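A single protein chain has been removed from this complex, and every other one stays in its place.
So that you can tell them apart, the chains are marked A, B and C in the order they are listed, and the count of residues begins at 1 in each.
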Amino acid sequence: MTAPTDQFILTLSCPNRPGIVARVSTFLFEKGCNILEAQQFDDTESGRFFMRVVFNVATGAATGAEIRAGFAAVAEALALTWGLRDKADKRRVLLLASKFDHCLADLLYRWRIGEIPMEISGIVSNHARETYAHLDFDGIAFHHLPVTKATKLEQETEIWRIFQASGSEVAVLARYMQVLSDGLSAKLSGRCINIHHSFLPGFKGAKPYHQAHARGVKLMGATAHYVTSDLDEGPIIEQDVERISHQDSPEDLVRKGRDIERRVLARALSWHLEDRVLLNGSKTVVFRD
Amino acid sequence: MTAPTDQFILTLSCPNRPGIVARVSTFLFEKGCNILEAQQFDDTESGRFFMRVVFNVATGAATGAEIRAGFAAVAEALALTWGLRDKADKRRVLLLASKFDHCLADLLYRWRIGEIPMEISGIVSNHARETYAHLDFDGIAFHHLPVTKATKLEQETEIWRIFQASGSEVAVLARYMQVLSDGLSAKLSGRCINIHHSFLPGFKGAKPYHQAHARGVKLMGATAHYVTSDLDEGPIIEQDVERISHQDSPEDLVRKGRDIERRVLARALSWHLEDRVLLNGSKTVVFRD
Amino acid sequence: MTAPTDQFILTLSCPNRPGIVARVSTFLFEKGCNILEAQQFDDTESGRFFMRVVFNVATGAATGAEIRAGFAAVAEALALTWGLRDKADKRRVLLLASKFDHCLADLLYRWRIGEIPMEISGIVSNHARETYAHLDFDGIAFHHLPVTKATKLEQETEIWRIFQASGSEVAVLARYMQVLSDGLSAKLSGRCINIHHSFLPGFKGAKPYHQAHARGVKLMGATAHYVTSDLDEGPIIEQDVERISHQDSPEDLVRKGRDIERRVLARALSWHLEDRVLLNGSKTVVFRD
Partner (left out) sequence: MTAPTDQFILTLSCPNRPGIVARVSTFLFEKGCNILEAQQFDDTESGRFFMRVVFNVATGAATGAEIRAGFAAVAEALALTWGLRDKADKRRVLLLASKFDHCLADLLYRWRIGEIPMEISGIVSNHARETYAHLDFDGIAFHHLPVTKATKLEQETEIWRIFQASGSEVAVLARYMQVLSDGLSAKLSGRCINIHHSFLPGFKGAKPYHQAHARGVKLMGATAHYVTSDLDEGPIIEQDVERISHQDSPEDLVRKGRDIERRVLARALSWHLEDRVLLNGSKTVVFRD
């Protein structure tokens, strides 16, 4: 094994054809890189190939910049959509929340103990700071952006300004109860994660726990997905469920749902930040840990 | 404990009001019955009360017929919908299947080893006996009833005739791939169980595994429900799911689904036969084991 | 339905014999009580009967004190071990933690939003207040009680003093990493809940995640149990597991385990506080929600 150095994560997708793995892995070998993890997927329906590689570099071998520059030529030859990140570079994440703060509190906790590799670039809410009186924001900028039908455009413009000004790369709707406009959804395409409190595609729209109760299902769930302009139809990243019974009132479902929501959202966000999620049309490829 | 005697299962539902449990349990005590299991549910939405009691009778105390006769007076006073069965009396079940026989084979196996308390009153299929060449039907009557659009009425008339003539009390659509008409659904109301190969209410209708694959869900499931004239909308008895991934083709989902389908259907049927499932409008109360 | 009044929870166990349910439910009916939930279990091995009843009282009917006084006579006649609580009376709970605070933070959050019905009577740790700098204790008394082998007796004496002085009824070892002595275990018998980070009886003792990694299991879990002098052998209240793989390092198991631990402990504590857990020798009867 090489001496411990920085680790890099390379992700790529392209039309499938023979030789991709050989080309990529030979490039890495010649640059003095050692592959630590690699996962790939050949989608025989769409004809696309997806790959994620984690590698480190032998001491004294190439720098990140050199690897990036060299790989650009490989990528062009293979018509790759690709990304290369130093694993230690944490993405900046903007959290959006509303009144219910269980997902927000959970993400803050996981961030604090180093479980989710991110910097929090800010917290946006349509509720005031007092709503979260018991949460220690630890110096993170808080933006109170109330919203009405009449002011939605201005409010979203301000969200977008904050997103950009804070150097954010990802937005998380942590039970943010406002539907994003098509325009903002488009701007945040592929980098905005929502948690929907049902096992999609069942119970789209409002009050899914009440819908689930009314239908009498025996399991209920939550879904983390990328936000698109088509409400509750974005690419699904992660889902989970728990067993319920006739005894559970809608309030019981809300209570039990909090646990599912927070773990599903935390997983989806972690995987996104570790470059484990690749878009494949309206679906995702998730190279799980 | 009393000497071992027959066990009885009493189920009841009624508008809730104080004193029901006292009245029922006092009646049983006075008849020399010992309660072995009891479960109840007070639906505060519908205002209905549901109860299931398993009891046995002290040697020399009342007979089943005496208990039944005596309880009728209690039931009338409380406006109960009720049923009383000797646990040893097995219901007669008509199995309906089509080409895929994994649920049929599974139910036959569980019946043979005594896991599901039933007599099988017959097997109906729109495919010929050779389709199941490797299955030992053990003398159970097999009815080959092919069906086309033009002959559906006649075929269903024959199914109904067989159901009645064979003394059947329950029908099971064990991946029987024909939609029952409204008329037959109505006749079998509350005693016909279907297994739908999706986690309802997601992916209603045809080819649910292909729908699930196209949507990119991360869990897939199966649903056992009572058949109603409203397709895939009947009261749900049991559901289960398994985790899937982007790697799973529709064929993989079909394969993995077989395991979910057969265990969900077997559970739902067993619970129905043990009088654990009570109808509550368009939902069910399930007193699980 | 009666007008909304206080709800009461009655739990009892006794040697099984006919007539218990009749006697109890008739008593409640005569006092003007309406049963909202009832669950019972007849353990044919030990010959003991267990019951939990939630009821409310018609306006103008008996008070809690009257019901309690009246029931004492019933209880004596039937040789019951029993308890009767006003559901609105919250028990006082002493939380004990060490360095890792994920369970502590989780319980505080659930308490704050009203999910777990308790008052927190104090927080004890062998680490200093700064360890939890980011947690808002909201005025709850914090007791820093460092401990060494030499001072264990004195430290436990102080824990016991705090438990009594604060009016505590339950102690929770929320990843408190000190083994309680036999003496303190005995004093807290049946009212001290621990979370062990393995799926007991596998991987007792220290570093269970490392043990699980070394053995190569494919699922890992956590166990909430009552503390007894026999380490990791106390009556189990709740367990849960998650799937792991060969890729998971011991550190990954620690990370994934945090989610299991906190939900298993929260469930066990909630059920204990709702009088859903009854001791049955070295096992528990859990009337789940």
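In this text, contacts are C-beta pairs under 8 Å (C-beta built on N, C-alpha and C of every residue); 3 or more make two chains touch, one makes a residue touch a chain.
Just so we're clear, the structure is a prediction, and the values are computed from it rather than from any experiment.
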{"item": "Full-complex contact with the absent chain, from C:F41, C:F71, C:F100 or C:F163", "value": "C:F41"}
{"item": "From A:A38, A:V179 or A:L279, residue that would touch the chain that is not displayed", "value": "A:A38"}
{"item": "Of C:A61, C:V217 or C:V254, the residue in touch with the unshown chain", "value": "C:V217"}
{"item": "Missing-chain contacts mapped onto subunit C", "value": "41, 43-44, 199-203, 215-219, 221, 235-241, 245-247, 249, 280, 282-286, 288"}
{"item": "Contacts of subunit A with the absent chain, listed as residue ranges", "value": "1-2, 16-23, 25-26, 28-29, 32-42, 44, 47, 58, 243"}
{"item": "Residues in subunit B touching the chain absent from view", "value": "37, 102, 105, 109, 112-113, 115, 134-136, 138, 247-248, 252, 255, 258-259, 263, 289"}
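The criterion applied here is as follows: only the chains that are shown with their structure count from here on.
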{"item": "Shared interface numbering between subunit B and subunit A [over half = same, under half = different]", "value": "same"}
{"item": "Taking each chain's C-alpha mean as its centre, the one farthest from subunit A", "value": "B"}
{"item": "Core chain by centroid distance, with centroids computed from Cα atoms only", "value": "C"}
{"item": "Approximate Å spacing (C-alpha centroids) for the pair subunit A, subunit B", "value": "42"}
{"item": "Residue list for subunit A, restricted to those that touch at least two other chains", "value": "247"}
